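All protein chains but one are shown in place.
Every chain is named by a letter (A, B and C) in the order it is written, and numbering of its residues begins at 1.
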Amino acid sequence: MASKVRVETTINGEPTEFLCEPRQSLLECLRDVLHLTGTKEGCNDGNCGACTVVMNGALVTSCLVLGPEAQGARIETVEGIAKGNQLHPLQQAFLEEAALQCGICTPGFLVASKMLLEKNAQPTEQEIRLWLANNLCRCTGYDKIIRAVQKAATQMAEVKA
Amino acid sequence: MNEFEYRAPQTLAEALADYSAHPSAKLLAGGTDLIVQMRAGRKTPDVVLDIKHIAELNELSYDAAKGLTLGAAVPCHIIHNSDVVKREYPALAELAGIIGGTAIQGRASIGGNLCNSSPSADSIPLLIAMGAICRIASAKGERTVPVESFCTAPGRNVLEPGELLVSLQIPAKSKGTGSYYLRFIPRNEMDIAVVGAGVEVTLSDGKISAARVALAAVAPTPLFVTEAGAALIGKEPGSEAFEAAAQAARNAATPISDMRGTVAYRKHLCAVITRRALEAAVAQAKERQ
Amino acid sequence: MSTYSVIGTRPIRHDGADKVTGRALYGADLQLAGLLHGAILRSPHAHARIIKIDTSKAAALPGVRAVVTADDLPDSGDRMVDLGEGETPLSFIRGNVLAKGKVLYRGHAVAGVAAVSAHVAEQAANLIQVEYEVLPCVLTAPSAMADGATLLHDNLMMKELGQNTGKPSNVSEHFRHLMGDPAAGFAQADVVVERVFDTATVHQGYIEPHNATALWNNDGRVQIWCSTQGSFVVRDATACVLDVPVSQVKVTPMEIGGGFGGKIPVYLEPVAALLSKKSGRPVKLLMSRRDVFEATGPTPGSHIRVKLGATKEGKLVAGEAYLAYEAGAYPGAMVGPGAMCVFAAYDIPNIVIDGYDVVVNKPSTAAYRAPGATNAAFATESVVDEIAEKLGVDPLELRLRNAAKEGTRRADGPKYPRVGCIEVLEAMKNSDHYKSPLTGPNQGRGVAIGFWFNVGLPSACTIAVNADGTVTLVEGSTDIGGTRTSIAMQAAEVLGLPAEKVQPTVVDTDSVGFTAVTGGSRTTFATGMAAHDAAQDVVRQMKERALKFWKMDAATPVEFAKGVFTAGDKSITWNELCTKQARTGGPVVGRASVNPRGVGGSFAGAIADVEVDPETGKVTVLRFTSVQDAGKAIHPSYVEGQMQGGSVQGIGWGLNEEYYMSPDGTMMNSSLLDYRMPTALDLPMIETIIVEVPNPGHPFGVRGVGEANIVPPPGALANAIYHAVGVRMNSLPMKPSAVMEAIWSK
Partner (left out) sequence: MATVFLPAMLRELAGGTTQVAATGATVAEVIADLERQFPGIQDRLTEGGELRSNLAVAIDGEVSPDGIREPVSEQSEVHFVLALSGG
């Protein structure tokens, strides 16, 4: 059996250690080792975005990251978006706008959208579409997702003001 | 995926020593090509060297004399958002925003795109057009290679076992120079170029004084079309000159028919995309005069 | 018009918090103690005889716990079985689960392995040595139908107009619908247009790959956790394939990441069960994206000829259609429904339709959202557009003149009950979109309409009343797009409760009565009807309880309105009565099971504005409107969502999606990079207009809206492209290179 390496990392603000084979992707480590199964696998080659997480401030598809690369990194997943019982405005807007049907792509969309709003608090429709082009949704046709992101942006701006 | 050993050297010297000890190792920067290929069984290394912790490979600096030093492992999202790149090399900043999607740009590097040496790589035509030079190092020493001489066949390049790409040097751009990369893809993002064209033109006294044109996805390697550049030099920037360059590009292309397009379609697109890229580059050149 | 307090509102879905926090458990998320991971070895050839399989090296790899092949499947003889998709020989179902004797498509499962990790299982699968005798392959309907074509099945005899010919063929069936006198009809026509169309194989493209976990327990019971549109279908199919009693199989449907018809057949479940039986441990099998493309059922590619004749007054008088659909490796190409839908939107007196179900060396096809109808409508709607142009009539006006309505006889026989085709067309005509002008060169507008049935089929449901006034609703319809809520809302309406006081739960096959698939646009209709009926049962029992509580005669009439039970001068609120259950006879549980009549059908329409780049052939969708008859929209947001999602799948089908096959039968683009489903950047907002022509067969008037919306888009886009650049596209996808070539040959 393959020898495992020890990885120390930070996930959603919590210092975390795990053992993995080098060939295990970060996605596998999150799901199968750490049981953080909110991050989904849709294609395992970076083209669907269901496994999107934030790694050291950059959006990445965790299927294209090796587990050991998480050493010393800061990882943020869908499980870290809500603060305790309080849903993030994006999560709330996704529910209010019916921006999910089957929900399998939703974690990736939420992680990506959250980062978009952190970089660009009032994105245009076209900016949202461009940013989210790495995330495939087959159920909604994207319309309600775009509206949910716009709604969350507006609400977050109102809270700030 | 086969088993392998993962190593993450922290210095260039350490990486070169490791690499010379394991010449069949594969180098990992963003992993957006390598991990896909390993998962598909197309690459089965015993050792993977993660080279993105090395300072030289993460350098992104600009000097008015030397131009831009772009470390081979700098991810696209850094390039795309870099103020100096946006100011001095807007086409490069834009390019870094169209490779893959947002989450691919979080990892993928221009250096990796070059070393993967796909004929359809988006970055290579622009690097050729901008006259980029590869800085290559091994335990034995260093050498430089112009980007247009880097790729040798689909997936192959001039790197010898033990050699790694440290950085790219892109000359500073004089006033009146404009560059552009344009590709044709069926979707609007997340797609492989059917045809791509990287162009650079310099205008002086209302005429084109320098021009370079390179193409993606129309030959076994990215194609530097010197005839297209020659067709532009000395001409006034306009449809006649662009058309001549476009025809030169079309004539130089030797594409294959595959699921992305037929020979006839790709040759046709070469002309269209080259012309449109030139129009954009000239517009930029005029802005930068 | 009755007013509802819950129906037509937009409450937050009951499973919403789980799905935005990552807590919802999908099939692949299941973790069990002692879980093994599996891998499937798949055929590298499109058509080959299996000479020998040697699994010894795989079995010997450290960490491997079990290896299975078709030899491990029971050999209980062949028989016809019906698993909700019509009769199929059991040997075909088993053969698709694990190939026996021959592989019929690239990706066909040959062997399964279970090991301590997915990586070890994959390595082991690659160590299995299979000796093949490669055979020639046939990849399209016309080539498979040609004289002398290589046959996929020695035992497949062609059925010709209902009669078994006894002749081995790749054509499993040729059938015909004939109405009126087509020859006489065409003789009356002033304009006749006949065109030939081809459509590529396309995939449903759900984002979640198939998965299944099985535990074959020591008592012989088989437990399965999986992603499916129908847990009972998985139960029955697995029991059939494994030759165990249905009661020995329990299927727990996990959350499902999309299906669109593709998650009805079983692929992994029986293999996981066999691996579990051999290893004595639970085994999880996951498909890769390539497996999903190569080894699950896409929708058929097709070869279609449509001929329509119209008088100069714009009345369609005759129609003729030839439909040859590629079933993939086993018969069942959905050409039957294609034939029923090809002219279903129109009142045409004289029709002949010939359908051919043809096997080819591609994966066995499955349903995909209005299966068979989109291919057919692309052809019909293109020809109708051409006739409108020849007659100089507005394309919506021509459709209105010929639209199907109550009493119109379909070519397959029955007359329509009340349907909303005309209302859909009028909504299109009156839309802001249709009234707005195009704004630039190379732009065009196209319209199209389409029909799809709703199906009934069985559903069961129970509702238990809680002491605090809330209720729990137990149902068996897996929730792919918010149906927990659309079903709960129907119970809530009957019970006078807000939607959030009805807690719906989707349960396993041991815990609710038989419920057919979430498919066929039936869930909100049929399971919703069961919820309505179960809620009525609750109300009836609660009335009895009220009388008991009041110590009144059981025959006394009781009124229930606005949450209050009243009889004479007595009244008690719902909430208060709920607290009295224990003292009036114990917990109240309502139940209902239905196999509904009154199944409506749904018409949909699309208006598409496109701009075509005349130098590259690339089509940009500028504006898109989807119109559909929902009967009554229970939760309008999710009705709009179905319309938008179906429209975008139709746009993908129309413009870029295809199985790009090499001559040896390899799908060259089996990734989400090269199989180009639309991204957010490829689309405009999708405008929706919900038309409500209530279905008299449902208590709230519901028509299922899951499917018809995918039918019009390819035709609408083809017509828009024609009006933009003057080329009639006769094959799907209308990808840039194809449009460019059409422009060149103009």
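What we mean here is this: a contact is a pair of C-beta atoms (placed from the backbone, for glycine too) under 8 Å apart; a residue touches a chain by one contact, two chains touch by 3 or more.
Note that this is a predicted model, so its numbers are computed, not measured.
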Report summary line: Considering the complete assembly, the absent chain touches shown chains C
Requested in this report: Decide which residue listed in C:161, C:187 or C:467 touches the omitted chain of the complex.
Outcome: C:161
Query raised in the report: For the full complex, which residue in C:186, C:225, C:378 or C:416 touches the chain that was left out?
Result: C:416
Report task. Tell me which residue among C:369, C:399 or C:545 touches the hidden chain in the full complex. Result -> C:369
Query - Omitted-chain contact residue, chosen from C:54, C:71 or C:87 - result: C:87
Requested in this report: Can you work out which residue in C:516, C:535 or C:558 touches the chain that's missing from view?
Outcome: C:516
Report summary line: Answer key for C:185, C:314, C:337 or C:590 versus the chain not shown reads C:337
**Report entry** Residue ranges of chain C at the interface with the undisplayed chain
**Finding:** 80, 82, 84-87, 161-163, 175-179, 204, 259-262, 264, 336-337, 340, 367-371, 412-417, 452-458, 516-517, 519-522, 595-599, 697, 706-707
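The criterion applied here is as follows: only the chains that are shown with their structure count from here on.
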Query - Chain pair with the higher count of C-beta pairs in contact (A-B, A-C) - result: A-C
Query raised in the report: Distance-wise, how many Å sit between the C-alpha centres of chain A and chain B, to the nearest whole number?
Result: 29
**Report entry** Per-residue multi-chain contacts in chain C, two or more chains
**Finding:** 119, 673, 678-679, 681
Query - Multi-partner residues of chain A (each touching 2 or more other chains) - result: 2, 21, 23, 44-45, 47, 130, 132-135
Requested in this report: Can you check the complex and tell me which residues of chain C touch chain A?
Outcome: 10, 12-13, 15-17, 19-26, 28-29, 31, 62-63, 116-120, 204-209, 255-260, 286, 288-289, 480-482, 635, 637-638, 640-641, 644-645, 647-649, 671-673, 677-681, 683, 685-686
Query - Parts of chain A lying in touch with chain B, wherever the complex brings them together - result: 2, 5, 21-23, 25, 44-47, 49, 52, 55, 58-61, 63-66, 68-69, 71, 112, 130-135
**Report entry** Touching residues (chain side chain B, partner chain A) in the complex
**Finding:** 1-6, 8, 28, 30-32, 35-36, 38-39, 48, 50, 75, 77, 100-107, 188-190
